[in-house]
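For this depiction, one protein chain was excluded, whereas all remaining protein chains were kept in their positions.
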Amino acid sequence: MSNFDQLLQDIKALNTKLHSKDFLLTWEQSTDELKQVLKVAEGLRMLRNENISTKVFDSGLGVSLFRDNSTRTRFSFTSACNMLGLAIQDLDEGKSQIAHGETVRETANMISFCADVIGIRDDMYLGYGNQYMREVGSALDFGKENGVLAQRPGMVNLQCDIDHPTQSMADLAWLIEHFGSLENLKGKKIAMTWAYSPSYGKPLSVPQGIIGLMTRFGMDVTLAHPEGYDLIPEVVETAGRQAAESGGSFTQVSTMAEAFKDADIVYPKSWAPYHVMGRRTDLLKAGDHAGLKTLEQECLAQNALHKDWHCTEEMMKHTRNGEALYMHCLPADITGVSCKEGEVTEGVFNKYLIDTYKEAGWKPYIIASMILNRRFASPDVVLENLMKKGARRVDA
Amino acid sequence: MSNFDQLLQDIKALNTKLHSKDFLLTWEQSTDELKQVLKVAEGLRMLRNENISTKVFDSGLGVSLFRDNSTRTRFSFTSACNMLGLAIQDLDEGKSQIAHGETVRETANMISFCADVIGIRDDMYLGYGNQYMREVGSALDFGKENGVLAQRPGMVNLQCDIDHPTQSMADLAWLIEHFGSLENLKGKKIAMTWAYSPSYGKPLSVPQGIIGLMTRFGMDVTLAHPEGYDLIPEVVETAGRQAAESGGSFTQVSTMAEAFKDADIVYPKSWAPYHVMGRRTDLLKAGDHAGLKTLEQECLAQNALHKDWHCTEEMMKHTRNGEALYMHCLPADITGVSCKEGEVTEGVFNKYLIDTYKEAGWKPYIIASMILNRRFASPDVVLENLMKKGARRVDA
Partner (left out) sequence: MSNFDQLLQDIKALNTKLHSKDFLLTWEQSTDELKQVLKVAEGLRMLRNENISTKVFDSGLGVSLFRDNSTRTRFSFTSACNMLGLAIQDLDEGKSQIAHGETVRETANMISFCADVIGIRDDMYLGYGNQYMREVGSALDFGKENGVLAQRPGMVNLQCDIDHPTQSMADLAWLIEHFGSLENLKGKKIAMTWAYSPSYGKPLSVPQGIIGLMTRFGMDVTLAHPEGYDLIPEVVETAGRQAAESGGSFTQVSTMAEAFKDADIVYPKSWAPYHVMGRRTDLLKAGDHAGLKTLEQECLAQNALHKDWHCTEEMMKHTRNGEALYMHCLPADITGVSCKEGEVTEGVFNKYLIDTYKEAGWKPYIIASMILNRRFASPDVVLENLMKKGARRVDA
């Protein structure tokens, strides 16, 4: 358990304000704050793997609000709440009176009398998801300040239109596990590239989250996509600035092969162009189904021009020793498996299958860490007390 | 903590049978019983605000059955169950086999093998909601008496066609908080009035709940609505009788201005006329969609004749010093916000926004108190033991 003691020392040495703000975009957090989320996640995982209870709440609610379908994020959030002792109550907008015109401020307070955290996924509308979370946050501050709420629930961004911090942080935790340390990632080349998929309208939050986070730690981040498949310009700018600051680099190239060249890590994934997401948002808001259909057909036709953006065994040969680590947020569009032609061949995907599963396995711990860091000013003390108490999670 | 000790003394002095009966209508409860629900709710809130665990169940289920959409009541019931240690299992009739013709008796028993409480919202059908709860209650008695159930789950009326006791009791708890004591409410004038809304078919249970409860404590209760917007006659009679008994008064007037005159508290809210709810129930049961459409149009046209039933700044000037406390069960139809023309102006609503949120904040505690009082014969001892044990709800 000396690893655990070292971890506590590491956390104690960090200087953060995670306790006093919601974690909505990784690039709004200091490097120490990112490190603390990673370390606390690791500590929670150590405890659970030793069959030691990680419950810090005797009772309390975790509220989930999903504005898009989700399996893995839903289960990750539930798992995170459960390991800390919170029960889940889903805010199903279909079932609730939100549809009847309630304001955000009112709803946020009405669901929070006994809530300790609210997790929100809102990635469908460009320009709205992250903004909605901030409105909820203000509403909760308002409620706390005015004596409506006995506690200010934390908020976890479970994916918005701009960032997907629980994904990118879980990805980073996995890279640390795989390469041995955060330090070891310095100078490693990661290629975040577009890949062909027979669907359209996939959110931008994953590629944006990756370039927005991995540029913080001295990595060489390369972004590649077909012409026109741009990300939100501000996020790309942020990535560039951060790379310069961290002693790494941020490069944009125009082919998958070029991006893969000598890469240590590749992350090939489909997304919709920024301007398409904007048009789609307008059409969704207007309820213009015919327009959406037309847009979809246009985009699918456009996508089909780029089927060569395909992560094949041949393509992988461009990477360092042909052995780069393949990453994906899952589910991937696997050629001949989940679709006729997709992002990746079955051979490449299966070679890295266990890796991608392990990558996903960090998400519950990252979310639990975010909740814990938002709630407790001294998470090292919390972890230490859990270890000292040593209550068993499964008790025979 | 001497307040807490005083509270325990107060509870001990009450003489109630809450332990042995479901709480379905406030006017079926003795004054001591109502006081006990209020006091125990206050005690639970004190404990939770002191970060002391209120869990009295190590495991067990709270079953929820919502036959109408709900956000705040759903979250209140979940919060109440959670703070006592119960997990929620929703009985979703769409997903279940109830739709396949199961009898109430059978279903009630099948869901109750490990249930400690069942919360039901059934407010759509006049003459059926409360009756359905009583059928469930009989079924549970039958199961307990015949050895089918190891424990008789309590039942909480989360809104029926007649009363909305968790709302009215939360409203009363808020009035006690606001005015300092139950005693202080004596002689205060409360105006329960109809207000215009661009929708129809809103349940009668809130106005009925208010006049049915507030007449118990020596308040001057005034009811006002346009001609034809009557409540269930028996409830109105009950209100009158209770007012006489409690040393208060119950008055009916025909304009909002008259009702507001010198009022200390106003509660302007839309509802559908009693006879309309009856017709609507018949049409819903017959599945007559055309008939429902026609009825809706008739009623909306009828409502539109009464847009002057509007809680404006001008109207508020009629109240005592122009400063009556505005109440609403939320969500309100706010003119220019949630609808073009509604129950209340944005100015009045916003002036009392925090008040209405605090009003709502009592509901989880009122529900938890009802569950606890139904389960334990000596709730004062339960509260005392929780305090003595002093387990922390959030443990850093």
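First chain written, first letter: the chains are A and B, and each begins at residue 1.
Throughout what follows, a residue touches a chain if its C-beta (ideal position, glycine included) is under 8 Å from a C-beta of that chain, and two chains touch if they have at least 3 such contacts.
Please read these numbers as outputs of a predicted model, since none were measured by experiment.
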Which of A:Gly43, A:Gly218 or A:Pro364 contacts the chain that the document leaves out: A:Pro364
Omitted-chain contact residue, chosen from B:Leu61, B:Met316 or B:Val344: B:Leu61
Touch list for chain B against the chain that is not drawn: 56-61, 63, 87, 89, 91, 95-103, 106-107, 109-111, 113-116, 143, 146-150, 375-376, 378, 381-382, 385
Hidden partner interface residues of chain A, rising order: 48-49, 53-55, 66, 69-72, 74-76, 78-79, 82-83, 85, 87-88, 330-331, 337-339, 354, 357-358, 360-361, 363-364, 391-396
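Convention: only the chains that are shown with their structure count from here on.
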Rotation, 0 to 180 degrees and nearest 5, that superposes chain A on copy chain B via CA atoms: 120
Where chain A and chain B are represented by their mean Cα positions, the distance between them in whole Å: 41
